[in-house]
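For this depiction, one protein chain was excluded, whereas all remaining protein chains were kept in their positions.
Let's turn to chain A:
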């Protein structure tokens, strides 16, 4: 085995990490800020892919514009979901779990009723369906796009949470909702906006996954498990999810390089279970009251 192949595996690891991370970002925000375990996260990803498909197929919107548009559309869905359902369930984690699971079924079957269960197709500019190569190194252009979008979103989220007034409010509510409320922060509004933000991020992930993968009503299910793992291992914070995705993505790629894909997954899940046995609160757990 030569040096080039290992380097390629490491680069691929970064790309796999970015895919795992972007799937987990929305869930991290919603779980971290509002403490809601959103079982419908996979279906929000699926809605993002279908939004892009709709915009492209019916309105002829170019693909790159579909990405932010999917953010807006799915964020609106998230907003409606939060106002219509989740806001009544904030202090009942088990009920939110069941309710969001129900929502996921409704969304999946609803999309199936409207679009049918046959797979859909997202067209991208020709330049994205090729690769960049430099000597023995090679990576697909679209993987670079996913990586860039993920990096951009992480930066934007960091700025939002640590450099704006809204971010301070969110962090205050995360630490202690009642105390924050007594300082005049409208916690209900903060929850609503963070939920919409998290949903919108899932929408962005969906419009990217529609290109890597296939647009189907059931596509969300394959991403939601790994997204949950990243959030749990990361401890629900943004930095935690970034580190967790980075490490597991690299492990996935390197293990698969030395053995095979199936064994790599097996090893990762075993390691995660062992890790959670010794650190159930995740990598970077926030001090503060949990609801």
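Here is the rule we go by: a residue touches a chain if its C-beta (ideal position, glycine included) is under 8 Å from a C-beta of that chain, and two chains touch if they have at least 3 such contacts; residues count from 1.
Criterion: contacts and distances are computed from a predicted model.
Per its UniProt entry, the chain excluded from the display bears the name "Transporter substrate-binding protein", taken from "Transporter substrate-binding protein", "DsbE family thiol:disulfide interchange protein", "Sarcosine oxidase subunit delta" or "Fumarate hydratase". Only one residue in the set A:123, A:156, A:179 or A:274 touches the chain that does not appear here, and it is A:123.
Against the chain not shown here, chain A presents residues 5, 8-9, 12, 15-16, 19, 109, 112, 116-121, 123, 128-131, 133, 138-143, 209, 211-214, 216, 218-219, 222, 252-253, 256-257, 260-262, 264-265.
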